[in-house]
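Have a look at the structure below, then the notes.
All protein chains but one are shown at their positions in the complex.
Just so it is clear, A and B label the chains in written order, and each chain counts residues from 1 on its own.
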Amino acid sequence: MPEIQFREALRQAMVEEMQRDENVFLMGEEVGEYNGAYKVSEGMLAKFGPKRVIDTPISEAGFSGIGVGAAMCGLRPIVEFMSWSFTWVAIDQIVNNAANVRYMSGGQFKIPIVFRGGNGIAHQLGATHSHRMESVYARVPGLVVVAPSTPFDAKGLLKSSIRCDDPVIFLESEMMLNDRGEVPDGEYLVPLGVADVKRGGKDVTIISWGKCMKYAVKAAAMLESEGIDAEIIDLRTLRPLDVNTVAESVRKTHRCVVVDEDWPYGGMGAAVLEQVYKHTFDDLDAPIQRVCCEDVPSPYNHYLEIQMQPSPEKVVAAVKEVCYR
Amino acid sequence: MPIEITMPQLSDTMTEGTVVKWKKAEGQAVKSGEEIAEVETDKATMPMEAFDDGTLAAILIAEGDKVQVGQVLAVLAGKGEDAAAVKKQYAAGKGAGAADAEPAVEDQEAGQEGTTSPDAAERAAVKDKKQPPAAVADVAKSVPAGGTPERVVASPLAKRMAADVAVDLSQIRGTGPGGRVVQKDVETAAAAKPAEKKPETGTAAGLAPRVVSGQKQVVLMTKMRATIAQRLQASKQSLPHYYETLDIDCENVLAVRGRLNAAMEKEGVRLSLVDFIAKALAVALLRHPTVNATFDGHQVTMYGDVNLGMAVALPSGLIVPVLRGVNQMGLKEIRLRTTDLIDRARQQRLKQEEMTGGTFTISNLGNYGIREFTAIINPPEVAVLAIAAAEKRPVCQGDQVVARTMMSVTLSSDHRVIDGATAAEFLRTFKSLMEEPGMMLV
Partner (left out) sequence: MDGLAITLPRIGWEGGNAYGVGCLVRWSDAEMSVVDKPRVKRPTKAKTDQRAHEMLRMMLLIRRFEERTYQEYTRPGQRIGGFCHLYSGQEAVAVGIAAVFAKGKDYLITAYRDHGHSLALGMDPGAAMAEMFGRATGCSKGKGGSMHLFQAEVGNLGGHGIVGSQIPLGAGAAFACKYKNTGGVCFTLFGDGAINQGVHNETLNLASLWKLPVVFIVENNGVAMGTQVERSSAEVELERRGSGYHMPYQAFDGNDLDQVIDVVGEAADRARAGSGPTYLVANTYRFRGHSMSDAMKYRTKEELEQARRRDPLVIYEARLREAGAIGDEQLEAMDAEVRKQVDAAVKFAIDSPHPDAQDLYSDVYSEKYPLEKK
């Protein structure tokens, strides 16, 4: 199987879907002439022309809203955000319009739109450019929230997202775009709303998604040398959450650690954790631990930034705590 | 100056430890680095080493006792010191300043224990059984006074497991943070239970505990006891019980049993009367399906198999293991499976599915010589058979009074489902099978 970069997997998904359905188009800042701020859409303008690969001015609210309006009228836009951090100014469009219009019109409209871009902390971008937006959007009924961790999942999930008739929040990470992974030639899909057991184990369930899966995987290797056999679940879709897969695992291991880079209070991991408690309380042998960011804005300084974030070591410590080791 | 050996902190989370075993006796010489005792921490049992040379002058903490980190466990007499004098000094309670500074109650009692009368030791032992571990007691302190049950801190899984294997959580020492009882603690307790409960005959320790004259003892209901109380009360109050008693002549069945046991002697199988009862019931119940049934208040479910519940008395309460599919078993299998089931019931190692799904229950007090009694139905079942002792009784045969081995059984039935005549017919079938075991083949 060929190994390709995460960004190539995303591009393949968009290209294939745009070839499949002419109502699919891409718009966003620097997606066209510049070939993508992070080179995700490299070559797409040349392939599809300016009608379908559209450079926008820096108007996140404006072009998000245009995307939603276009989706209401039969198109299937892919809206790229250079960073999900910039969507604080577009939230009204995403929440009140993309998510609510279907419900408040009594189901008269469907909104097949994908919003995608880099989410979370990258590297020394400071407080404004390091937001983790999953908890902001995963709270909202009407939205689907997806966060892949591998090139394989990225391609399969993005294709499913583009075919989905509901608005999808697709969370990537600048820190993952260079990651390489096996992606088969030819058509395949990864279903939305299905978590993936990335590593089987019996002693503890580590739940994570997106970039933080890296920490989970490293931690599991470190734990293995200490005789702790960790199961890793990649949620992949944060909304709707695949509670069954999670609960099944925790019922087996009796211990659970949630790893994410959101803030501790009201963060995404807290919501996941609440669901785990709800479904597995009587099976738990220890309180669920959460490894997440410190409760501060993202600092600029490299060392402080590292300190603020989760790490494999922090995951190992949390796992030992729930294993009473 | 005497050297005090204190409870070491063997891990960063350890707050207290138990002296499992002293490896040295009083009067023996001890070298630095030599193991003098085994200490159980919150994580493991570990060797405790002496840090100095000397003679073990006095052991202040008995094996099995739990003390706080830093508390004095024993005293070494240093070079040139008189071990006997040191022992005397500590026995009189005049330890070094460090020991005096420890005001904990346990400390005082522990101090007494090594030196005072066996009475005190016994009281301490009784106290141990009643008291939850120290950390749990901390939590209990926050419960307002006035008889509120103490809250046992346990993980949800540990609570569920403890209920499954009928282990009393309050009797388990939690090793989790804050004394939380966790999965492995329950597993350990369940495994250790039978050994713990083994009666020590011939010693004072084997005697039944006694409430001290002039005093009274209040025992809180264990969770298991409370469950039994609630279930039995609900059954007796809400099910319209009625009772029918019948005497069964056991001469024939005992004769058959004798022959079969002789034949199977080499195999080491010894059938008991209750195996025949189980077999006869399996046949009778399938012939009278209304009795082999459950009732949920709306519908009666009758079964094509007989899952026979057998009430077993444990020190902690009553449990009912279920022998599934008795109708498919021969007498030998019944015997072997019953033995296994009851053994494991006593060890509290039954699986959940071995305690549920019964279609009929028997309660056997024959071993106690009980002549006749009634049992309470185990819902959703609709009947229970109380089996009394098989004993020689004078019986009229025609005009003759002869001695026969007789056994009285009493069927308790739920009148909502089983009418008196139905119950009587069932009993008559059962009686005929018991009195002529060959009829079971018919």
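By definition in this document, contacts are C-beta pairs under 8 Å (C-beta built on N, C-alpha and C of every residue); 3 or more make two chains touch, one makes a residue touch a chain.
Predicted model, so just to flag it, every value in this text is computed and none were measured.
Note on the chain not shown: across the whole complex it touches A.
Taking the complete complex into account, A:Asp92 is the one of A:Glu3, A:Asp92, A:Asp282 or A:Asp295 that touches the chain left out. In the complete complex, the residue from A:Ala46, A:Met104 or A:Ala221 that touches the missing chain is A:Met104. Only one of the listed residues, A:Ala9, A:Ala138, A:Ile169 or A:Leu192, touches the absent chain: A:Leu192. Across the entire complex, the residue among A:Glu29, A:Asp242 or A:Glu261 in touch with the chain not shown is A:Asp242. Listed by residue number, the positions of chain A touching the unshown chain are 23, 25, 51, 54, 56-57, 59, 61-75, 89, 92-93, 96-97, 101-112, 141-142, 144, 160, 163-166, 189, 191-194, 237, 240, 242.
The rule is simple: only the chains that are shown with their structure count from here on.
By the touch criterion given at the top, residues 155-160, 175-177, 182-184 of chain B touch chain A in their complex. Across the complex, chain B is touched by residues 254, 281-286, 324 of chain A.
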